[in-house]
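Excluded from the complex is one protein chain; the other protein chains are retained at their positions.
Note that the chains are named A, B, C, D and E in the order they appear, and that numbering of residues resets to 1 at the start of each chain.
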Amino acid sequence: MEHKIITLGEVMMRLSTANYERFVQAKNFEVTYGGAEANVAISLAQFGLHTTHVTVLPDQELGYAAAQYLRQYGVDTSAIQYGAGRMGVYFFENGAMQRAPKIIYDRFESAFAHLDPNDTDWDQVLDGATWLHWTGITPAISSSVLAWTRAALDAANHKGLVISGDINYRRNLWQYGQNPQDVMPDLISKSSIIVAGMTDFENCTGITAVDYEGACQLAQKQFPQVKYITKTEREAISASHNKLQGLLWNGKELIRSNIYDMSAMVDRIGGGDAYMAGLIYGLLHMKDEAAVEFATAASVLKHSIPGDANLVSVEEVNALVSGNNIGKLLR
Amino acid sequence: MEHKIITLGEVMMRLSTANYERFVQAKNFEVTYGGAEANVAISLAQFGLHTTHVTVLPDQELGYAAAQYLRQYGVDTSAIQYGAGRMGVYFFENGAMQRAPKIIYDRFESAFAHLDPNDTDWDQVLDGATWLHWTGITPAISSSVLAWTRAALDAANHKGLVISGDINYRRNLWQYGQNPQDVMPDLISKSSIIVAGMTDFENCTGITAVDYEGACQLAQKQFPQVKYITKTEREAISASHNKLQGLLWNGKELIRSNIYDMSAMVDRIGGGDAYMAGLIYGLLHMKDEAAVEFATAASVLKHSIPGDANLVSVEEVNALVSGNNIGKLLR
Amino acid sequence: MEHKIITLGEVMMRLSTANYERFVQAKNFEVTYGGAEANVAISLAQFGLHTTHVTVLPDQELGYAAAQYLRQYGVDTSAIQYGAGRMGVYFFENGAMQRAPKIIYDRFESAFAHLDPNDTDWDQVLDGATWLHWTGITPAISSSVLAWTRAALDAANHKGLVISGDINYRRNLWQYGQNPQDVMPDLISKSSIIVAGMTDFENCTGITAVDYEGACQLAQKQFPQVKYITKTEREAISASHNKLQGLLWNGKELIRSNIYDMSAMVDRIGGGDAYMAGLIYGLLHMKDEAAVEFATAASVLKHSIPGDANLVSVEEVNALVSGNNIGKLLR
Amino acid sequence: MEHKIITLGEVMMRLSTANYERFVQAKNFEVTYGGAEANVAISLAQFGLHTTHVTVLPDQELGYAAAQYLRQYGVDTSAIQYGAGRMGVYFFENGAMQRAPKIIYDRFESAFAHLDPNDTDWDQVLDGATWLHWTGITPAISSSVLAWTRAALDAANHKGLVISGDINYRRNLWQYGQNPQDVMPDLISKSSIIVAGMTDFENCTGITAVDYEGACQLAQKQFPQVKYITKTEREAISASHNKLQGLLWNGKELIRSNIYDMSAMVDRIGGGDAYMAGLIYGLLHMKDEAAVEFATAASVLKHSIPGDANLVSVEEVNALVSGNNIGKLLR
Amino acid sequence: MEHKIITLGEVMMRLSTANYERFVQAKNFEVTYGGAEANVAISLAQFGLHTTHVTVLPDQELGYAAAQYLRQYGVDTSAIQYGAGRMGVYFFENGAMQRAPKIIYDRFESAFAHLDPNDTDWDQVLDGATWLHWTGITPAISSSVLAWTRAALDAANHKGLVISGDINYRRNLWQYGQNPQDVMPDLISKSSIIVAGMTDFENCTGITAVDYEGACQLAQKQFPQVKYITKTEREAISASHNKLQGLLWNGKELIRSNIYDMSAMVDRIGGGDAYMAGLIYGLLHMKDEAAVEFATAASVLKHSIPGDANLVSVEEVNALVSGNNIGKLLR
Partner (left out) sequence: MEHKIITLGEVMMRLSTANYERFVQAKNFEVTYGGAEANVAISLAQFGLHTTHVTVLPDQELGYAAAQYLRQYGVDTSAIQYGAGRMGVYFFENGAMQRAPKIIYDRFESAFAHLDPNDTDWDQVLDGATWLHWTGITPAISSSVLAWTRAALDAANHKGLVISGDINYRRNLWQYGQNPQDVMPDLISKSSIIVAGMTDFENCTGITAVDYEGACQLAQKQFPQVKYITKTEREAISASHNKLQGLLWNGKELIRSNIYDMSAMVDRIGGGDAYMAGLIYGLLHMKDEAAVEFATAASVLKHSIPGDANLVSVEEVNALVSGNNIGKLLR
């Protein structure tokens, strides 16, 4: 059976300063488009999988440009709808050395936040799909988006899709009156693969534990249908130098990938989404140990590429996993 | 007495495509800042007048950058306040030939729209000022901004400032429940100089007439304190080629400036604001005929400069009025 | 029945100098992708039609980037194949004033030129399609491409598609041993709409006449299945200033569009392709007179946009045809 | 009492190659403005202090642009004068790896060098000020500038301002006939805070010692009014990788800050000025130990920002001092 | 005999704002190099003539870069010397529409101004040369440069070279104590071809006349060895639109070239130098009428190219003269 992945979530315009300029120095912004789930979709499309991103964009040129951006990188945009409301934007100032990178969000009142859950026919959108991926950013946006997300997960469950969810707790969202702990457990209980760190667990499920393995065990008790729990551990020596490791709990053991030393980093945005895409690809094609290695290596490569999206092929990720030709000139 | 001009209104971030690219082609946006009233302030500062712009900006880096932009060009930013809310943005795609330039506004829910009228002490802000300039864009934004504008005009009237208002009717604003015809006549009645075209009159005061002179006569009857009514007439042969003329009704006659042929235009945004700044300067320093010539020539020069602001000196405007060295290399 | 357009032909990388620099001054080239037929496809996709471009690209990153470029603008790239050979390239130096624009082609030995005609299953590619568009550039490239083109036209004829062909005689092609007069008449005889100027007719069919109407009459005698013959007439006052008119022979009369004065031109490459796309859209939705006006206006707008592709909507073309808001700022 | 800082010195145009290009490769230069003292002023303005920079700029557009640059970043430019003479320029080629960064100065015969000391009314300029900062670059420029500097220090002393001086010996200045050892001791004797390294001491005062502590003790004997002596120690592993430590002699002990490892440096120009600004802020708000930590952390952050000026806030410096979130993405 | 042209004069760095920005808006400057005589040399090198430029540049990277710039375009730089002093600079702000282009010179105290006339062995430099070209800018710089120029002309006369001089009176030069009327007649009397307008004649020779033909006749009486007198007449409709005509007095009649209408001009700097180069080429290869047409067409093409230098070939100039393919796309 051919894999067909569905991702859902907001797509924002990203406006970045260049050459390590601070916001107040900028006379130009680089324009790209992204969002946690769309980033996963783009990465999976580079891996050769059929991916469809479902979202609502503003019905004007900036919305069309966002769809074009996804389509350019091979994502199926036929399920995208256009509605009233603004384009969500985020401003990005890259960091360097000991100076942290910085994001200013400007995403409220977007066309996505104002979507009408009844406008999406999930049975049709999910037709033929095998996997659905969502993140905790989506239900945090508005009550209509929450209803839309729930409908998607219910339809996906009904059709037997694999469902993965990246908890991704964001303190500056959740401003429409819902508490994540009242919302997220229900969504998690419909998923079989969960990305969650310790604070995600605490904020969205109330689970606390001494260590990650303990948290995974507690989560599995609370959400017995969850088969995999995963996260990356990032050590920030500076904005230009991080270390990265992937962790995957498969119900039996906590598998740890190699630790990668990432110096001279180019752009860390989307590193987690690149990991998620790598893990989806990995779980579809490899054993658990290999999958987490693939996912972590994919994430590492993302840090060398400007923009949100991980524009690397399966062959390039495998070359890094196998340690071949790292950094050597390819002719 | 030294002239000291106060302008009030929203400042937005302007994001422009470059090299005549369409929005969907853009990989970079040029970043500048502007707004109808702030554009007047910047232009007057280049003419050597002391100008203070009063506004509310978001309390984060983008708001600080907007203030820096005004300060850079010599505008006094000491009365700017910083508050919650987003940075208003507008996206600009320049036109060329028969293809029209295009603006996409993204200004709702800005820090300015959410200002608290009680936060501004107009007595203090207007202290020592001699002229206040407002536009019809401001009362169109929100009810709190309307209240803030009214307070400004009342305080200015009380202190005896000259008040000029650019009616500038914008159909896509006025979304907070007020009808301009219920609001604008009151504001106009507090002003002695009014910029208004035929449709501005019709939409904001109900005045209709066969020609501009007739409209001015009707307006003067309705608003007897108004001493000057003015507008520019623009003939668009193409996006790159316009003709421009200034018209000034001084209560007795309708004065028409020379008509300027503007081919190879660079950027038409802010042309009206440049005219207004030229007129303020002109009325302060010249007779009526000279003032409208100065204002029109100032506006013409704006069309040769990228960005919203008219970065020209009094000497440069006068050289154009006098017809000296037009387009000749200055060493 | 929904319209579904197929275009076939080579896609090249276009490398352009910026800011009117000459080749010897360039330190950067702008990178876009285009080709006469792909340009038609992109333009039709902006008009909302389903378009599929069929080509062969090199099986490496530059080939993938070319496909991404088409996909970005909404062209269906699912029929594109990847093979051995290089990416065709053309270098473009824009002209200004009395200095002519200049193209240096570097397209020989491309993956497209080396395609294997047996690799394309035209029955499958044309399934559900209603229109096929080809140009005389394609059969001029190599004998295998000629065979591929013939197979496409035969399959399209068999399935009853409308076939349009842009003769587009290029002296610097046809280097593989075939004479256009031995090849083109057969291809023309399979088409019902033909773009051809006087020299195209002479070089590809031997038809000569005193004027265009006469040539059309002769052509119709020789190719009785041809229903429409069309071309644009361009008067070049300078590289920055042209005049443009569309001419359409519909078997009964020669219809001439309005003449457009194009000063301050931005980029004239793809003007003919924009005309062709406009004509296809026009003939599908309008009467003949309206169609040629739509096509000519579409071509005019192309001259205001950098790159090969005409990124305008039906509404924008109609606005120019109707003479509304030409060059006026749209808010 | 509110702090109000005065800085005085030349402002130059800085023209930098981009992307690690060498001078001979450059087709564009980045344009910013700076100078040792103006850099201190800009940094202090970001820290929220009122700072006024006093200088003379050429009376033409480039001079106005330099003033705009300072004003943009919040420096009070009301004391700047405009005179005859050229704009001082310096060309900067950034280094990378083992290749050193390089500056070519072109500052002679500037408007600043030709200032008339009688044109500045120091009593008025210093009115309300609490601190004056000068550097040894200024008296090295010309005899009139030396007289101007002396007058400033005398007026400041008379008014009871704190005076800080950065010795900053530059071998390629001092070309107008004065020996620094005949000039600098007098200026130092009017200051209570001195930045000086071992070679600065030797060249400007004749003081030599085995180590820095010894030099400080000797200097304090010679200049008993000096309360603080300070410098940074920089270890250059490569142009991209330095280590940095601040040292502060407070009359009792030599305090050493943490050593920062700076790899992937962006721009090292202005690192010393950022340290000085940090120290001024620190000494005004903290104890000695905290002040030198604040100053060193401020300097470290400067190395991550392109241009001369340290565009960081007090909160950002404190975050680095406290070791919080170093290099972590801020949302 | 092969033609070998010698040009002498200062080479300056040109720093230009881009995209019609004013100086105060610029964040980048474009870097090129030029000078009236070097511009002639570059243009002649494009025409295929051997040209050697003689100058003195500063002995540092910026001087080397200037020499590289000339060498890049085929000028023989083997006679260039390197000395102490700065690089002359000029800042250029392009004009548009009714806004004039502007130059700010910063050329005093350059390495060229401080050259030692004894350092150039003119016998060796002129060995094998057939033509020497100088301009009135050179003797206006300093007394040592004047002596150097005189020595060059004397040596050239002695060796029998053709000598052409472009009077090019510049009011803001001549600051070293010499009056042009005391210097220029002697230099003119050593030349056989002179470029001079009416004000050049008046300021440099005292000749005044009713019209240009009259001035030429008077000049010929005063300088009987002069065979040709020439100038261009430029009518400036705006900064973007000029008309241009060449005039050549050959001792018998005043020949006038076609008048060219130059709209959408790109860069007018160097237009006169392009004319001069065209005239030198023309007089060497054509009759007088053809020479002035060639020269004028060459100058026209210069206005379409950014930078000082006229990077066009003989074929391109001839195509314009013959009226072929003006502005038509060349494939």
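General remarks:
Here, contacts are C-beta pairs under 8 Å (C-beta built on N, C-alpha and C of every residue); 3 or more make two chains touch, one makes a residue touch a chain.
As the structure is a prediction and not an experimental result, all values here were calculated from the model.
Although it is left out of the displayed model, the omitted chain contacts the following shown chains in the full complex: A, C, D, E. In the complete complex, the hidden chain is touched by one of D:Val24, D:Ala79 or D:Met198, namely D:Val24. Interface note: of C:Leu62, C:Ala209, C:Ala236 or C:Leu329, the residue touching the hidden chain in the full complex is C:Leu62. Screening A:Leu248, A:Met265 or A:Val292 for touch with the missing chain picks out A:Met265. Seen from subunit C, the chain kept out of the figure touches residues 15, 22-24, 26-32, 60-62, 64-65, 68, 86-87, 89, 91, 93, 102, 104, 106, 108-109.
For subunit E, the list of residues touching the undisplayed chain reads 68-69, 71-74. Touching residues on subunit D toward the chain that is not drawn are 19-22, 24-25, 95-103, 105, 170, 172, 236-242, 263-264, 268-269.
By definition in this document, only the chains that are shown with their structure count from here on.
Think of each touching pair as a link: the shortest run of links from subunit A to subunit D has 1 of them.
Distance between subunit B and subunit C, defined via averaged C-alpha coordinates, is recorded as 45 Å. Multi-chain contact residues, meaning those touching two or more other chains, occur in subunit C at positions 73, 263-264.
Taken together, the touching pairs give a contact graph of some other shape, not a line, ring, star or complete one. Annotation, chain-chain contacts: A-B, A-C, A-D, B-C, B-D, B-E, C-E, D-E (touch as defined at the top).
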